[in-house]
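The following block contains the structure, expressed as structure tokens.
One protein chain is absent from this view; the other protein chains keep their places.
Naming follows writing order (A and B), and every chain is counted from residue 1.
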Amino acid sequence: MPYRWGMAVDADRCTGCEACVTACHAENNIPTVGPEQAARGRAMHWMRVERYVEGDFPDVRVKFRPVLCQQCDAAPCEAVCPTYASHHTEEGLNAQVYNRCIGTRYCGNACAYNVRFFNFFNPVWEKPLNLQLNPDVSVRGVGIMEKCTFCVQRIKAAKTVVKAEGRALRDGELQPACAQACPTSAIVFGDLNDPESRVSRLARSPRGSKLLEETGAEPKITYLAKLAWDESDAR
Amino acid sequence: MNRTLDRSLADDLVRPLFHTSVWFYGLALALGTVVASGLAAWGYQIWNGIGVTGKRWPVFWGFYITNFVFWIGISHAGTLISAILRLVNARWRRPVTRCAEVITVFALMIGAMFPLIHLGRPWLFFWMAPYPSSRDLWPNFRSPLVWDFFAINTYLLGSLLFLVLPMIPDFALVRDRSTGLRRRIYGALALGWQGTTKQWHRLEAAMQIMAIAILPVAVSVHTIVSFDFSMAPVPMWHSTIFGPYFVAGAIFSGIAALIVAMAVLRRALKLEAYLHPMHFENLGKLLLLMSLLWVYFVFAERLTVWYGNEHSEMSVFWTHQTGNYAPLFWTMVACNFLIPFPILALRKLRTIPGVVFASVTVLIGMWLERYLIVVPSLGHKALPYSWGTYGPEPIEIVIMASTFGAMALLYTLFARFVPIISIWEMKVGQHPHRHALPEEDEEAAGLWRVRP
Partner (left out) sequence: MSPLDRRQFIKVTAVTGTAAALAACGNPEHQIIRFIPEDDLVPGVATWKPSYCPLCAAGCGVVARVMEGDAEVFRNGQAGVMRMALAKKLEGNPDDPVSRGKLCPRGQAAIQVTYHPDRVAEPLKRAGERGEARFVPIGWDEALAEVVAQLDALAAAGETAGLACVSRPRGPLRAALVARVLEGFGGRAPVAWEAMGDDVLRRANGVSFGSHAMPMVDLADSRYVMAFGADFLGTWHAPVTFGVGYGRMRQGRPGVRGKLVQVEPRMSTTGASADEWVAIRPGTDGVLALGLAHVMLAAGLRQASDAGRAGAAIAGWSEGLSEYTPARVEEITGVAAARVERLARELANHPPAAVLIGGPALAHTNGLFHALAVNALNALLGSVGQPGGLVVPPDVPAPASPAGLASLLEAAPTVLLLDEANPVFDAPPSWRVAERLRAIPFIVSFGSFIDETSAFADLILPDHSFLESWVDAPPAGSDSSPRVAGPVMRPLHRTRSMPDVLLDVSRRLARPLAGLPETFEAFVSAAAPATPASASGPSRARATADAPAAAAWAPPRFDGEAGEFPFHFLPYASQNFLDGSLAHLPWLQEMPDPLTSGMWSSWVEVNPRTAERLGIAQGDIVEVRSAHGVLRAPAVLLPSVGPDAVAMPVGQGHTEFTRYASGRGVNPLAILAPLTDEATGMPAWSATRVQITRAGSGDGSLILFAGATRERPDTHEGR
């Protein structure tokens, strides 16, 4: 059975620290665009931690929600791409074929989560920052869309390793950069086709829900609700 | 009597082809400069990247797509109106059809440029086209952009035929009146037109077929353009009303564009004898109808959204109604309804200047409508953290201005090289049965039947 990669994000654990955001930059060669471009809305964060503030002082409540590509099974971004640059893989990933992208940016519109980012200019790495680039991840040029890949380069590498060692991939052995960095382990990644994997069990959790499920895109990331404390919890 | 009338008619209408005023060169130069600056701006954009525009995350579409929809809308002026008028055999259409059809062809050409200008990597635009590649890669036929590709090309081809077919007899006329190189060029364009009965019948039949065939194509084109929006799960895009709404809006702006073009031609080429106030009044009435239809659609669209009260749609709704985009929204309503309605509804105001003024406001209003469809929705999707605002950069305005310049330039050149009013159709209008019985009046028919 092929893998079907999925993720669970636990809002009860997430502290909004954004380790995942920087880890994603480091792993995936995501450029920084600088203050002028950031002010013009061109900052690229495949992973972002949305925060929503409710209430008034002193009864303030803050909600953190890491948002990344939901790797939808019925992804609108795939249907609208005229060149198949955005397409579905056998393992359920929304792949973005950078070389095939011509930059209509239609996928970015169709994505309800706004997790697709466009290279408005050629990325710049002031020397020697370029030495840090991950050789396993292509550097995207001007005019194309990019987004979270669930660290597909790590998936590929892990599959190569288990194939060479003639064994099955162990649950938790493979992690994308965000999940690996997350101090509170709020992000869990794994194979949804394995009913015993942690991510599968969390996907069945009563706390679980999908973000913007009503759009019918069948997202593969389960968000686990933040709980409220009551006396009985701690006993 | 008839013969002198014919002659003066022909003289009047081919005059611009034989007499070039200084104004023409001046105008062509000025417009050419505007177009060249637009091309230079586009070159700059290709060299540097789309970042030189104001587009941003998450408003990935902006001025270019606005202009795309606007120009495709304008293109509905011509062919659709002329086809309908032909089919219902409205007599007053005769001086109007060609200027209308030309608008279609040029507006389509310009409109179809915008998706290319808009591309992140325009040099790879041909990947949208279906062609056999060594890797068996085809475009994604599920994508509305690929539907656009087919729809626009079909419409462009159809409109071109629809425009060129009735030009053949006029080319022949010009051929017969000229010598040298010009005679050879127009001779080639006339495709050996001799004005035989058989040819006339063929032309009539072809025109009839085209007029019928072009109607569904025209309707489908703007429906498909609307699908670019309504197929995406974006608040206030994802709506079933978009197809007819866009078609109505397209015809609305198209008529307005036609009225403005006719008024300019009338003045510039001194065609007062052919383009009568009656033409403007009739088109004005049509414009009035479309204005009412437009208001109806806007109301129906908004009522549904408001009643539905879905929160991301409501955030777009309110940003239109009372939020950041309210000034643009209410300007649009004023331009498309509040101003043109009284002008067009009251006979006293439905004069040529009145109708032209109303048309200009409609053009502005319809451009704003496209802008308000594209931008606020993208900036207000379901997750408020990712909201954003778009504003154009100078380069987008330059490129937009240059397309208006291109339209004017193409129109000027066209009027310089082709009789802008269909001479033979005017003649047919003067002698309603002539073409059916050409041998009745040998002398008059001689105008058409030329010995090689």
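Things to note:
As a working rule, a residue touches a chain if its C-beta (ideal position, glycine included) is under 8 Å from a C-beta of that chain, and two chains touch if they have at least 3 such contacts.
Nothing here was measured: the structure is a model prediction, and the numbers come from that model.
Mapped onto subunit B, the interface with the missing chain covers residues 311, 315, 318-319, 322-324, 379-380, 384-389. Interface with the hidden chain, as seen from subunit A, comprises residues 10, 12-19, 21-23, 25-27, 32-35, 38-39, 43, 45, 48-58, 60, 62-64, 126-135, 177, 180-186, 227-229, 231, 233-235.
Note that in this section only the chains that are shown with their structure count from here on.
Between subunit A and subunit B, the centres computed from C-alpha atoms are 44 Å apart. Those residues of subunit A that touch subunit B in the complex are listed here as 37, 40-44, 48, 50-52, 67, 76, 79-84, 100-106, 108-110, 112-114, 117-122, 142-145, 212, 215-217. Contact residues of subunit B toward subunit A in the complex are 48-51, 54-61, 115, 118-122, 124-125, 127-128, 137, 139-140, 142-146, 149, 228, 231-234, 378, 381-386, 388.
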